[in-house]
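The complex appears here minus one protein chain, its other protein chains still in place.
All chains are identified by letter, namely A and B, in their written order; residue positions are counted from 1 within each chain.
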Amino acid sequence: MNRYFRELSVAGALVLLLALLGVVAPQFFELQPLLSRLTAQVPTLVLTIGIAMVMITRQIDISVGSQFGLCAVLAGNLLAGGLSLPLALPLAATAGAAMGALNGCLVAWLGLPSIVVTLATMVTWAEVLRLTQQGRFINLPAGVQWLGLSQPAGQTALLAASLGLLAAMAWLLKNRSGGRHLYAVGSDAEAARLSGINPKGTTFWVFVCMGALAGVAAVCNLVQSPQVDPKCGTGLELKAIAAAVVGGIAVNGGRGSLWGAFVGLLLLATINPALTFLHVEAYWEKAIQGLVILLAVVADGIRSRRNAS
Amino acid sequence: MAHSSRSFKTQLLRHEVLLLLVLVLEIAYFLNFSRNFGTPDNLSNIVRHSAEIGLLALAMMPVILTGGIDLSVGSLMGLCAVLFGVLTHDWHWASLPAAALTVAAGLVAGAFNASMITLLRLPPLIVTLGTYSLFRGLAEAITQGTKTYRSFEPAFLQLGELRPAGLPLQAWILGLGALGFYVLVHRTTFGRSFRAIGFSPEGSRYAGLPVLWRTALPYLLAGGVAAVAALLFTARLRQARADAGTGYELAAITAVVLGGTSIFGGTGTVYGTVAGIAAIAVLNNGIGRIPAVLKAGIGGELASLLTGALLLIALAAPGLSKLLQSVRKRSTLPASAPPSPSPTP
Partner (left out) sequence: MPQPTAMKRSQFLHSLLVLPTALLLPGCNKSETGAGAAGAGKKLTIAFMPKSKGNSYFINCEKGAREAVQELGVDLLFDGPTNTDPAKQNEIVENWITLGVDVMAVACENKEGISGALKKAQEKGIKVVTFDSDTTPDARSFFVSQATAQGIGEGLMDEAARLCGEEGEFAIITATLTAANMNEWRKHIEARLAEKYPKMKLVDTKPCDDQKDKAQQETTNLLGANPNLKCIMAICSPAVPGAAEAVKQAGKAGAVKVLGLGLPSENRAYLKDGITQSVILWKVADLGYLALHAAHALGSGALKAGDTSFKAGRLGELQVDSNGAIILGKPFVFNKENVDQFDF
């Protein structure tokens, strides 16, 4: 119980919110719109998995939104130029991994602070995207949307695939040595090194993995609509980081689980539609999001202080 | 120990000196190749346009020096601008008391950040990520997102245009701010403890420093400075709206880090920050005046790209040389080479 306090308390808050919606606005749970709402969060979920891993290793990556946008536009342009759909995923993932590798090199091998490195690459990729695409939408060929399946089948497939990815990564992090290395490096890089782990290698591969996931997320976004908006990645990094934080991933590294980040994402992603369903004015949204983040960390702080004393 | 601290110092010195060199090169280049770069009007514009970000960077510097960060300053500018608008328009206050209360509100907001970070010992990144949303959200909620406050007292609007003794008012304020922070950080024992705290909070506590209060002060100041920046911004733009200061927190952090302050805390100088602010401001202004860039209309994009590149180069240079050094050591002394200490945070 105590060990999963954070995950459970966030899940509790989510259940409360859903219960409130169930009473006040039961139409929130209509199946088809619910499916659409959940599918729309799939790209953010994939990014959140990556961000959680980066944060567990005690790093941060604020360039993921720009990476996401660049991968989406790259894959979109290639698809529009006749690339076959099955090739888009590995291609976008490779492009993302390459951008992640740049971050990884700078952070792991040159020992630069990740927040500054990814601040610089965030700006760089955003400007590259602006200069090359100039804000033009890309019209995708028919058959890309929903992977050529029917809409419900496509949505279910995307959801299942992303949940599968989440479960697999969560299992890897918890049960395989490669996954435990992230926690070890995040808790104490020097101790990890002395016990035979290569902290630099681990850090590097985490960033590569993050980049690849940004590419995968971009494709998950791309197949949901017949057009690509080059601004699609703007602000996603903050959404993913907020989800991870609310879900109990420690910003100081070494603590938290992907399932926690998942619940955090669900909570944050429910707030926005909940405001619409409860007919709260839109201008309260940011303030409420901020309050939820603060409440989550304050709860943490009070609890850890009580435990300490 | 003495030797290592000296080489430490020389390295620091080197960063600031080199940054100054970059600045001089930038200016020399732009004077030769950029259209009308050196005119007095343009030079005063450079200062006027970078005053708000510059002030935020100066206030951010001690925060980062203690090993913290404040992502909420840009949003706080929005909140303070809106508050000033409410006071002068909806409550019909005169500009002076309204400005005073706005600064007080900025200090309160800073104190809110500080208390969460010190009393509850929460990570600054997360606390200020929360207040980043919260402050901007409150600003939007107060104005219902849509309201823009216009037509302020002429005397207040003069703040954006005044030129006492030939220099724009912003230059005086920025200079005063730089001097104030310089004295605080480098010339008082109080300020020197920021560095100690950033270097090792535990060690500082054992050394008898009142760590809580001294960690709190930079956030408090950052709140007050954000309010002042909001006032300057409102006077310059002649309007107050919830979107004031959007993205300024990242610009301020960029200037501080470019100025040689370690993002992990413990090392950095105020004059380095000033050089960082100047290097970015000059780059932003000058690059868009190169005729070819003007013709292509890509000044803004190029300035961002080059700022990012400059930041990476400034950071990577010492790391690269360390890496080469260790490779070299390994090749000359293969057996006895000690493992290089990992610089992970």
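General observations
Note that a contact is a pair of C-beta atoms (placed from the backbone, for glycine too) under 8 Å apart; a residue touches a chain by one contact, two chains touch by 3 or more.
Quick caveat, the model's predicted, so the values are computed rather than measured.
Across A:F28, A:Y183 or A:F262, the residue that sits in touch with the chain not pictured is A:F28. Which of B:G180, B:G266 or B:G299 touches the hidden chain is settled by the complete complex: it is B:G299. Between the chain not shown and the residues B:L209, B:A242 or B:V256, the one that touches is B:A242.
One chain is missing from the display, and on chain B it is touched by residues 7, 11, 14, 18, 21-22, 25-26, 29, 33, 35-36, 39, 41-42, 45, 48-49, 52, 140, 144-146, 148, 150-151, 157, 160, 233, 236-239, 241-244, 246-248, 285, 288-295, 297, 299-301, 304, 306, 309-310, 313, 316-318, 320-322, 324-325, 328. Chain A meets the missing chain through residues 25, 27-28, 30, 32-33, 36-37, 40, 127, 130, 133-137, 139, 151, 221, 225-227, 229-232, 234-235, 272-273, 276-277, 279, 282-283.
Just so we're on the same page, only the chains that are shown with their structure count from here on.
Remark: chain A and chain B have CA centroids separated by 29 Å (rounded to whole angstrom).
Chain A meets chain B in the complex at residues 58-60, 106, 109-113, 115-117, 119-121, 123-124, 126-128, 130-131, 185, 189-190, 193, 199-200, 203, 238, 241-242, 245, 250-252, 281-291, 293-294, 297-298, 300-302, 304-305.
Against chain A, the residues of chain B that register as touching in their complex are 69, 116, 120-123, 125-127, 129-138, 140-141, 143-145, 250, 253-254, 257, 262-264, 298, 301, 304-305, 307-309, 311-312, 315-316, 319-320, 322-323, 342-345.
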